[in-house]
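The complex appears here without one of its protein chains, the remainder shown in place.
And now, subunit A:
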Amino acid sequence: MNYQGYGAPPAAGGYPGGFPGQQQDPLYGYFTAIAGQDGQISAEELQACLTQANFSGGYRPFNLETCRLMISMLDRDMSYSMGFNEFKELWAVLNGWKQHFMSIDRDMSGTVDPQEMNQAISSMGYRLSPQAMNSIIKRYSSQGKITFDDYVACCVKLRSLTDVFRKRDQAQQGMATFQYDDFIHCTMSI
């Protein structure tokens, strides 16, 4: 199996607000406006933050469920909330997905069709069987179309699930094995 990732894990997090340089990051304003004193944001707060930052641009803002998935994807201390460094990583990843989506959605209709979605997923390096690909498209399309919100939800889950799979396929033999509790833990957390 040939895995493609999305860059190295982020550097160890510093203390929010502890470094002058960090405070000059243009994203920090959005983050602190929502996060307040604890320096962590929940799914509801993330949704508000992304909406306020007008991240989706002309697209429909993210729904709460997608925001929960985003936190789950990057939350490594299992607190189910997000610090600034995780927020920065998310922003970068989201921007990549947004650029990708816009390059497919040439007419700015806000949706892509299943064939384009298929190509998009393949071009991100996922090697899935036609059956798995088909099921994903059925799961994330409405009336045969995929919105930006659904596209991001799909990408978040694919990234999380692929990460889980890779960690359990240490020998890269293409098979992952789970005990019961581990299986439930992995499948229920995203």
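In this section, a contact is a pair of C-beta atoms (placed from the backbone, for glycine too) under 8 Å apart; a residue touches a chain by one contact, two chains touch by 3 or more; residues count from 1.
Here is the rule we use: contacts and distances are computed from a predicted model.
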Chain left out of the displayed complex - its UniProt protein name, from "Dynactin subunit 6", "Transcription initiation factor TFIID subunit 10", "Calpain-1 catalytic subunit" or "Origin recognition complex subunit 5": "Calpain-1 catalytic subunit"
Missing-chain contacts mapped onto subunit A: 1, 42-45, 63-66, 68, 72, 78-80, 126-129, 131-132, 134-136, 138-142, 150, 153-154, 157-158, 161-162, 164-165, 169, 174-181, 183-185, 187-190
